[in-house]
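All protein chains of the complex are present and in place, except for one that has been dropped.
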Amino acid sequence: MREKTPQRILFLAFLFLAMSGLFLSARPSAVVLAQQPTPSDDEVNAIAHQLFCPVCENTPLDVCDTEACRQWRDLIRQMLAEGRTEAEIKQYFADNYGVRVLSEPPVEGFNWLAYVVPPVAFLLGAYLLFRAFRTWQRLAKEPATADSPQVPPAAADDQYAARFEEELKKRE
Amino acid sequence: MFAEFGFGILILTFALSLFAVGAAVFGYYGKSDRWVESARRAQQLTFPLITLAALALIYLLVTGHYEVKYVYSVTDVTMPLYLKVTALWGGQPGSLLFWSWLLSAFATAVTLRKWDRDREFLPWVVVVTSVTLTFFLALIIFFENPFVRWWQTLSGDFVAQMFAPSGGVLATPNNGEGLNPLLRHPGMIIHPPMLYLGFVSFVIPYAFAIAALVTGRTDDRWIRLTRRWTLMAWLFLSCGLVLGMRWAYDVLGWGGYWGWDPVEIAALMPWLTGTPFLHSVMIEEKRGMLKPWNIFLIILTYSLVIFGTFLTRSGVLSSVHAFAQSAIGPMFFTFIGATFIISAALLITRWKDLRASLPMNSMLSREALFLLNNLLFMGILIVCLWGVLFPLISELVTGVKVTVGPPFYERAVGPLFGALIALMGIAPLSAWGRSTVRTLGRAMWKPAIPTVLTPVILFAFGMRNWIALVGFTLIAFVLFITLHEYWRGVRARMNAQGEGFFTALGRLAARNRRRYGGYLIHIALVVMAIGILGIEVFQTTTQKSLATGESLDISGYTVRYDSLAQFDHTDGRYVTRAVLSVFKDGEFLQEIYPRYDLYPSGQPMTIAGVRTTLADDLYVVLVNWEDVSTALAPFKVYHNPLINWLWIGSILFIIGYLVAAWPEKEQE
Partner (left out) sequence: MTESLQSESKRGVPLWAQLLIWAGLLGLLALVALGLAKAKTPILTNGSAVPEFTLPLYEGYEYGGAADVTLAALRGKVVVLNFWASWCKPCESEAADLEAAWRIYQPGGEVVFLGVDYVDTEPEARSYLAKFDITYPNGPDMGTRISQIFNRNLGVPETYVIDRQGILRYVKIGPFASVEEIQAVVESVLAGE
């Protein structure tokens, strides 16, 4: 039902935007699901961590201590034991308890806006900044006129810095 | 008695502060210095008055006057004295009073200075600070009065109001409900004041910016006057954020320090605009550029402060940290709307007076790189703001509630922060006005060598995660470059002045506090980044029910469950405490004691048992939501590599700040 490709393209676009330094936090998202009679706590938590408690605000399901959450974790365990995949379990939770149990809005319909607006706004900002750079650079190329602005006198620390640079140059 | 006294004082202060607004406006337009002076004095009087009101409330809290509803709701007889005092900010009404008190303290401090050279700013600074104060006092007086008391009416009902209902008798409960246990932590005791201090001190630069806009005195005087205030606001805000992280790490028991909760983000957002502001004002000071942008940034910062406060206190957003729903929403909304609209209108009408296009020679000059830094911060801000607002929009438009959680933010913000770290390495080497690839390259090649070696060495030691490799390389880049800058300066002094290393270092920093303090802050930030990268990328976790004597393995450690004790604490808590032994390579290291306290109110609190070293934290939680027994107890174990560098970095940060901002003799 949910398409994977546009989601991936968006993520890539977003990644690209922010250029060089990338440190995404990659949490181990998919534990390989072994078909075993009673799935371990870790296997349950790996999925519960990606879901939010439907009755408390902003609490991931793996650290929520209400009775209700405990039932939901048991449900995950049971579904794992039945051999359901992680995607199926998440889908089941979203269908039954509303999409707000997912840690992100699913990329469909109106929710596209959630993913599109920040990169577009960022690009727009980058464009405006670039345009301003160009204007300033053009100003720099023009010969200085009589009423062209005075650069304020460098502050004390800059003078010091300049002297210090001089000092360095003499030595190197 | 004290309740009436406190309330009376609040009303008096409210009137006084209204008068200050009126007198200042009248004085400005009537060109009457006497009225302005009168406004200033009225404003200065608010501080001692609110101090009295706050002291009255503290007195009630400490002496256990449970007939006062606020005292009843945040204290109980078992609480120690210091907690009773700090319960002043443990609930909405008290924290609003505390906030007003800080605001009046700052406003008074700023109007106490000599105004000879900046007389025209004075009335408007008084107006902005007094309007804000009046607003907060109005919230307290009309909606969140901390002095409201319990009364029993003739019909036997209990009502909470300020004055006796007809025929009502004062009702004094024997005990209060007590402070939320989650708030009984040293981090929580200083975290809110720090945040409030940070929030409140941003009012001062904002007031000056507005004064500059109204009076049309648009040189950089307002920036020079408020630089120290802005820096202080920034320090408090930063400390508040870090303390909040530490609190979350210690008492929330989910092995993390930051959950991208709307309330956390609301506190982060002013930091995201305050930080670029600190950088871009330097461009204005040095090059006279970007005036409108700087004013915009400080207006935005202040707006985000009040917007964040509004979101978390009005019930619009729900979150673990949010205050209970209250009636202050509409009034708060009006205040915010007025602030936004007036600020924007002023800025737009003054825009053309502020504009100054100056030549810029190079895209690699310091000012160009600072602007890039501004862009990246704005990018992070947009992600955060949009993430907070989107659930609201979605619910209004489609009627569907959605969650915007950690993956959304982490994916978007991670690369942006990475790019910022890269800039942190390059920008300090670039010069104002002129920089080329060659000059930068010349300054950079030496520290670049160890930087390039960093990923190679890490790879050789088995690190295969590319995010970590890139991240650590960037961190190394900043570290080496900044240390090299220090070294260049120190060596120059040693050669020129013949000083020893430490003398040279000390004098170097003393001669140019802002630069070398700033560098130290950069180092502190990348040290913090080491911790963040460590826990975000390499955190491992496992959960298992252990029988006595049984053990589990995680990341080279072995944790053995030894015993469990359950007992009543003197203050009524029911404590379940496990004893575990930590081993590494078969060698016993230490015992740790994860705990689970159940408070009489039914609120549980999970305290992790932590073995902490510079390399990693072993963080063990007694999983109280599963069945716990002596024979079999479930534990959740987190291995958090490098997390301590986050806390170490924040201490370095404060040192760096002190170097940068320590008052110098006879400035200006």
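Order of writing sets the chain letters: A and B. Residues in each chain are counted from 1.
Basically, contacts are C-beta pairs under 8 Å (C-beta built on N, C-alpha and C of every residue); 3 or more make two chains touch, one makes a residue touch a chain.
No experiment lies behind these values; they were computed from the predicted model shown.
Just name the one of B:Ala105, B:Leu389, B:Leu589 or B:Ile654 that touches the chain not displayed here.
Answer from the full complex: B:Leu389 touches the omitted chain.
If I consider the whole complex, including the chain that's not displayed, which of B:Trp351, B:Phe538 or B:Phe583 touches that chain?
Of these options, the touching residue for the absent chain is B:Trp351.
Of the residues B:Phe340, B:Tyr486 or B:Tyr593, I need the one that contacts the missing chain.
B:Phe340
One chain isn't shown here. Among B:Asp157, B:Asp219 or B:Asp568, which residue touches it?
Missing-chain contact among the listed residues: B:Asp219.
Spell out the interface residues on subunit A facing the chain that's missing from view.
Touch set of subunit A with respect to the missing chain: 54-55, 66-68, 71-72, 74-75, 78, 94-100, 147, 149-153.
Hey, which subunit B residues sit against the chain that's not shown?
Within subunit B, the residues touching the omitted chain are 218-219, 221, 288, 310, 314-316, 318, 325, 329-330, 333, 336-337, 340-341, 344, 348, 351-353, 355-358, 389, 392-393, 395-396, 399, 401.
One rule holds for everything that comes next: only the chains that are shown with their structure count from here on.
Roughly how far is subunit A from subunit B, centre to centre by C-alpha average, rounded to an integer in Å?
Subunit A and subunit B have C-alpha centres separated by 21 Å.
Considering the complex alone, what residue numbers of subunit A touch subunit B?
Per the stated touch rule, the residues are 11, 14-15, 17-27, 40-42, 45, 50, 52, 56-60, 62-66, 69-70, 98-105, 109-111, 113-114, 117-118, 121-122, 125-126, 129, 132-133, 135-137, 139-142, 148-152, 154-155, 157-158, 160-161, 164, 167-168, 171.
Could you list, by residue number, the parts of subunit B that touch subunit A in their complex?
The contact residues of subunit B facing subunit A are 220, 252-255, 259, 261-262, 285-288, 318-320, 322, 356-361, 363, 368, 371-372, 375-376, 378-379, 382-383, 386-387, 390-391, 393-394, 397-398, 400-408, 410-412, 414-422, 432-433, 465, 467-468, 470-471, 474, 488-489, 492, 495-496, 511-512, 514-515, 533, 536-537, 539, 541-545, 604, 606, 624-626, 634, 636.
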